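What follows is a structure written as structure tokens; I'll ask about it next.
Below is a slice of the complex: some chains, not all, each in place.
Order as written gives the chain letters A and B; numbering starts at 1 within each chain.
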Amino acid sequence: MFEARLGSTTLLKKIVDALKEILSQSTLDCSASGIQLQAMDNSHVSLVAMSLSRECFERYRCDRNVSLGLDLKSLMKVLKCASGDDAVTISAADKADKLQLRFESAGNERTADYELRLLNLEQDHLAIPETDYACIVHMPSTEFARICRDLATFSESVVIACSKDGIKFSASGELGSANITLSETSKGDVSLQVEEPVTLCFAGRYLNSFTRATSLADKVKIGLAADVPLLVEYPIEDHGYIRYYLAPKVDDPD
Amino acid sequence: MFEARLGSTTLLKKIVDALKEILSQSTLDCSASGIQLQAMDNSHVSLVAMSLSRECFERYRCDRNVSLGLDLKSLMKVLKCASGDDAVTISAADKADKLQLRFESAGNERTADYELRLLNLEQDHLAIPETDYACIVHMPSTEFARICRDLATFSESVVIACSKDGIKFSASGELGSANITLSETSKGDVSLQVEEPVTLCFAGRYLNSFTRATSLADKVKIGLAADVPLLVEYPIEDHGYIRYYLAPKVDDPD
């Protein structure tokens, strides 16, 4: 028996919305410690890892490990049937072929029960090595989203250059070129930890798809190191996260 | 000579918007007592009846009965040319081939006159028998609209089951299944009058089209009885209504 209850559906909507941007189907691995998800995106270029520890939930019970294969667009359709402030309980019997979702309104005068068909999905468990990033940047998540969106106007490739002076995002193409520089601010909304300067080039459309998680967190953490995948991490409240990994482009951008 | 004036165009916009969702063309029957409309929807499955008694209007005059055949989409286009708080006067001479609409702004510094071509439409006057419904439910109109929209995600068919315990809306399909239950609340926003329990199945897309009238009224009245068309009624202020009728589906849903 697996059962997990959140006081408001809004958080779950934001998480699934972020995931479904790059995954069509995926498996939630539920254990006594919480819920994990790890998968390559649909085009097998980037990797996403999500973790929600049991502390994220109002009530959490997981008698034995279960893997819940889900079509994320279908799950989103069901979640859209809930008001943001409905409490949501998701549950599944052992070896179930259905996920149960129950939405309850504040005064309990409305109960909505949904069943969603579970899928048997093959899983590719990938080891993500711990990395010492040469540069770690914390910045407002909305600013990162805006930069990724703006640079997409100019080129498919985005160059990120980070040094003690700041982090610079660049793109150049037919239309012209763009250079956006953020420096560490006294307000503290941009912070840089730089061991050595790094300049790397990434495919902008993946960066853009990661920013679908923007509503989950005020700040985003970016980790950069030479020849290692970029890390883009959005914390989920105090006990969870969505992390995206994207390998640098090897050919020089121009 | 027929002439009717409303202090604000908003109400008329809402009515025509609700009607045009299921009728492309229809005839307004104007008499000394008010304006009536009755018609099958475009696909001849459901029936809509509207009544606006003369008390709905700021000024009302109808010297002899007139039938005004209208293209409702065209009428809506003209109404969209009015601000919500413009006063509107609709008028037609006896045997006219045009409907006159005059919109006047509050201070009268702006007058807009429109003429809309009238149509010669065949009318099918249907007798709607008075029915004793086994269950009568009053519920918030926005809640009914939301349920109809949510269930459409799951199936073309919606099962409505009403008993003293509550009213339950169900749908089931490829994606999974949904059950939404409302019970009578102390707040009084859901009320049930149940002579005997009823379970009936309806085509969801008609229910959805009825909910276009949601903005007309806070509450909707639902009448159910075995082998009899469902009634969905939206009051229009104190002196009018739009009523929708939909026959149950005979085949079992699954």
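Note that in this section a residue touches a chain if its C-beta (ideal position, glycine included) is under 8 Å from a C-beta of that chain, and two chains touch if they have at least 3 such contacts.
This structure is a prediction, so every number in the text was calculated from the model and none was measured.
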Query raised in the report: Of how many identical copies is the complete assembly built, when 2 are given in place?
Result: 3
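Throughout what follows, only the chains that are shown with their structure count from here on.
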**Report entry** Whole-Å gap between the CA centroids of chain A and chain B
**Finding:** 44
Query raised in the report: Taking the complex as given, what residues does chain B use to touch chain A?
Result: 143, 150, 153, 174-183, 185, 187, 190
Report summary line: Contacts from chain A onto chain B in the complex sit at residues 74, 77-78, 80-81, 98, 107, 109-117
